[in-house]
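The structure follows.
The excerpt is restricted to a subset of chains, each kept in its original location.
Lettered A, B and C in written order, each chain numbered from 1.
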Amino acid sequence: DDSWEVAGHRFTSRLIVGTGKYKDFAQNAAAVEAAGSEIVTVAVRRVNISDPNQPVLMDHIDPKKIIYLPNTAGCFTAEDAIRTLRLAREAGGWELVKLEVLGEAKTLYPNMKETLRATEVLASEGFKPMVYCTDDPIAAKQLEEAGAVAVMPLGAPIGSGLGIQNQVTIRLIVEGASVPVLVDAGVGTASDAAVAMELGCDGVLMNTAIAEAKDPIRMARAMRLAVEAGRHAYLSGRMGRRRYADPSSPLAGLI
Amino acid sequence: DDSWEVAGHRFTSRLIVGTGKYKDFAQNAAAVEAAGSEIVTVAVRRVNISDPNQPVLMDHIDPKKIIYLPNTAGCFTAEDAIRTLRLAREAGGWELVKLEVLGEAKTLYPNMKETLRATEVLASEGFKPMVYCTDDPIAAKQLEEAGAVAVMPLGAPIGSGLGIQNQVTIRLIVEGASVPVLVDAGVGTASDAAVAMELGCDGVLMNTAIAEAKDPIRMARAMRLAVEAGRHAYLSGRMGRRRYADPSSPLAGLI
Amino acid sequence: DDSWEVAGHRFTSRLIVGTGKYKDFAQNAAAVEAAGSEIVTVAVRRVNISDPNQPVLMDHIDPKKIIYLPNTAGCFTAEDAIRTLRLAREAGGWELVKLEVLGEAKTLYPNMKETLRATEVLASEGFKPMVYCTDDPIAAKQLEEAGAVAVMPLGAPIGSGLGIQNQVTIRLIVEGASVPVLVDAGVGTASDAAVAMELGCDGVLMNTAIAEAKDPIRMARAMRLAVEAGRHAYLSGRMGRRRYADPSSPLAGLI
């Protein structure tokens, strides 16, 4: 009964996984299965999704069952990203896409100026861009106004595994957003994913935390459970915090 | 296949829940069910487990299915705690018990001196005490040597919901222990429980975080998932942390 | 011997203080004195710096001794901010200015798009803008390229006192910057200011943390010491962190 919607698609899974860094497509597919994901994101410029003479991801992850979300990993300008997604649309018909326009290799932080520009162009061309962005509440609103169908603030640098560095900003983005908010990047282990969901996010996207675990399949399962746990905790309305102890059982009136 | 054992009892659930602060026994039972717990802890001096003329917990939580772990909540001396558990053994035959000897009402921190003494006495009388304690790696070993069948360091003051304050000490206790380690007290929301498990603990005990959530039953479910998530994440072997970003897809060699 | 420079001005104090929220100009002046500040920032639209018929800040804080840094607090568009600073230049000749273009009242986060645009215009008109910004390493470089003489990332929302939420981003900005980096906003107490400096920032700007302390003058002194402490700690090269203990005195070879 608890589902979320983006650009007319409805999902029950709130965990989007990547398709980089895995040993092979088979392991990737097993991780997707264990994660219970309904969406995978695919770097259009890296993953073979069209050359029939090479191993192709679709042979392992069935695009009829799992939504492919093409992304623009490796694009450093709006033009690059736009061109990449136009090619993806021609090749596979995808309109729901993940936009990322990177600013530099060291931090892989988004270039928000270019990201905003690319979002506008893509939206005007009928794309439904889910957009990787800084954890900036104002920029998140601007992306939304420019046509982003979801905003995807980073929790920490891509591939760092440092966990969500700034809970204040993620909370502020969630409070202000009219579109889904998904934490993209920075998750290192299960509790990080739970924290994202407890802040009220609609979902989490991750790649390295699963792919680089010693046992990626088990970690995928951990992440699935963590996202569900965090979501339920958010919906439950957590207890308040106290500065002092409070007994589980009244201390007065004991036998 | 992943189970843990304490004093000859084997469990698959790693989440122990309390029986204080609930609206009524029915809600408590529903929370236990949603938590998937195989153990509940019961304040011998507070909860009716024997008077047939009053509502009795056993009518709602079946002791044939769920292990009752009598605890000494409200005891401030070794003598008090020992006497309470002797009564419990006489009344219900319990030998696997949870010992807590409190130091003061404000913090509900254990009195470790009295706790250690009570552990020795109880062990000598054939009890199997699981022991609430400070997050002190040395004291944890001493309790173990005194006969504790499990050590249960607090994560934060009882009922505070502040989350695990000191991950260093919990990790050190886990590394040094030969008996199960369970975080007892301090959990406020799902990610806190996941953190405890990611540190390598064998389980988590909580009461207020579930009972005081706006929707306790859903929070119980969240906690069940969080404990499982954290356990799987621990077993998976998480990714390392990086100071800088690392691309999911190599940036070199792009199409 | 340890000084920093911005737009040709050289300073030994690394603590810039504000001129809002104080009881009166006298208390403000006393706080500036206790803070040892060489720069105060002044909201051009709020603080009387020109009307001789009203109490005027210059009567209390001597602009011959303390540099006035006019700011654009309360401006929500590039135009507003630019106009405000043009007026300030006409009135007082100020070229070294602090630009802030806010995105909304709730978070007081900067509107980075407008901020970047305003920076370009101001730089082209000969202003030397020190620029309030998000903690975004890419945007910080863009501001620098647009003519910012210093970048001033927020540590947490203005007036929140929450402390520096994201040490990773502040560190990344410092590592990438060719102009001074000052944490602006979010400091709540002395250790927060020390943290900013330990990350390698050139300075800290604060207002509420001093003005809203019960004893603002003493807190100003605390902040002065904290900024110096953090600066020295940064220059000292701190010890590494260890996962385990390490004795101050070798345990072997004891008498």
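Here are some notes:
Keep in mind that, in the parts below, a residue touches a chain if its C-beta (ideal position, glycine included) is under 8 Å from a C-beta of that chain, and two chains touch if they have at least 3 such contacts.
Since the structure is predicted, the reported quantities are computational estimates derived from the model, not experimental observations.
Taken over the full complex in this file rather than the chains on view, the one protein sequence occurs as 4 copies, with 3 of them shown.
Note that only the chains that are shown with their structure count from here on.
Put simply, the chain closest to the centre of the protein, by Cα centroids, is A. Where subunit A touches subunit C, the two copies mostly use the same residue numbers: shared numbers make up over half of all numbers in play.
Taking CA atoms, the transformation carrying subunit B onto subunit C includes a rotation by 180°, reported to the nearest 5. Inter-chain spacing, taken between the CA centroids of subunit A and subunit C, is 34 Å. Put simply, the C-alpha centre of subunit B and that of subunit C have 46 angstrom between them.
Multi-chain contact residues of subunit A (touching two or more other chains): 106-107, 109, 157, 160, 162. On the side of subunit C, the complex with subunit A involves touching residues 103-104, 106-107, 109-113, 116, 134, 136-139, 141-142, 156-157, 160, 162, 165-169, 172, 176.
Residues of subunit B touching subunit A in their complex: 18, 20-21, 43-47, 73-74, 105-109, 157-162, 188-195, 198, 207-209, 211-216, 218-219, 221-226, 228-233, 235-251, 254-255.
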